[in-house]
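A single protein chain has been omitted; all remaining protein chains appear in their positions.
In this document, chain identifiers A and B correspond to the written order of the chains, with residue numbering beginning at 1 in each.
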């Protein structure tokens, strides 16, 4: 059972890595980067959030540099998008948004759980879970010399943050790590999808 | 006495965090970021300089992620600016510049002293103290897709650097850590205020 649970987790983690890697590669192609740039943005979008989390909690070398499968999956996603670009751009937007929301929930709860395991306080663990979910996309936007989209609008990082909070509350209430992660990840996913559907935004200070 | 000294230091540190957090939030609002963006820039401006220093000297998790009060203070500053924005913009500029210069001096000497305590050479400790003072604002500017203002003009990072050097010299001359920090921080503060008042700038290569 232990083996199967951690095996499932690895498969989910690599699936999230592949989805985020595809999105990074698509952003790179939109900005006319070359093949190397496509691979770099695939890697960055998929893995840099977790790398930052691991640096901050002192888990070095970061997990994604210790297990070759993470980088290999991110590069495979980048190369696949590069080669099959004309097919990839035809994937309907709702599918991409759904896969991305699933990856976001997965990364946010995995990051929060790992921070808790390293003895980080729940308050900071929630921040680190959010960074795990959105850090890669943030650095990707910085590479593209753009203000990170998560700072501008949209319920995206907020969904990751609230999913992480749900996980922490569930654990406080005594649920197992697995159930807490499932509840937090699902909350993040559903909130993100509803927010896109309903065009929810966070408030700004009126100009 | 020991308790009171470190209590004072904590209060000063949190006060500096609040001031820098306010400035980050104001920059976020000027760039029309949403509430999440305001909190992120408050956190970044207030705490990322110290986080970078702690990563570089191997003090992980960084101090500001080990004590919840730092992040809470930065977020409180961000939320306060968001809610009371119409009052905050009426604070006279000299007050903001003065508070900022005080925070800069405080962070620069605290960062230098911490690096020295970790066995870093005085030369590098001065650099790390400067990074503690200006690193948060630098990353904030990078989030805003702008060339960091400290690289362009103005005696700002230079004031932090020279304040850190004053601290190191004072310690070499045998003063206590407290006196050295007071001298360095005051030097930084006074130099910054005079530089603003007199419109001092660093030289550039003539175009």
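To be clear about the criterion, a contact is a pair of C-beta atoms (placed from the backbone, for glycine too) under 8 Å apart; a residue touches a chain by one contact, two chains touch by 3 or more.
Since this is a predicted model, take the numbers as computed values, not measurements.
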| item | value |
| --- | --- |
| Touching the absent chain when the full complex is considered, from B:7, B:30 or B:152 | B:152 |
| Residue in contact with the excluded chain [from B:68, B:121 or B:178] | B:121 |
| Which residue of B:12, B:56 or B:190 touches the chain not shown here | B:56 |
| Residue ranges of chain B at the interface with the undisplayed chain | 55-58, 118, 120-121, 123-124, 127-128, 138, 142, 145-148, 150-154, 157-158, 161, 201-205, 207 |
| Touching residues on chain A - with respect to the absent chain | 28-29, 31-38, 40-41, 51, 55, 60-62, 65-66, 68, 71-72, 82, 85, 142-145 |
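One rule holds in what follows: only the chains that are shown with their structure count from here on.
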| item | value |
| --- | --- |
| Mean-CA-position distance for chain B and chain A (Å) | 30 |
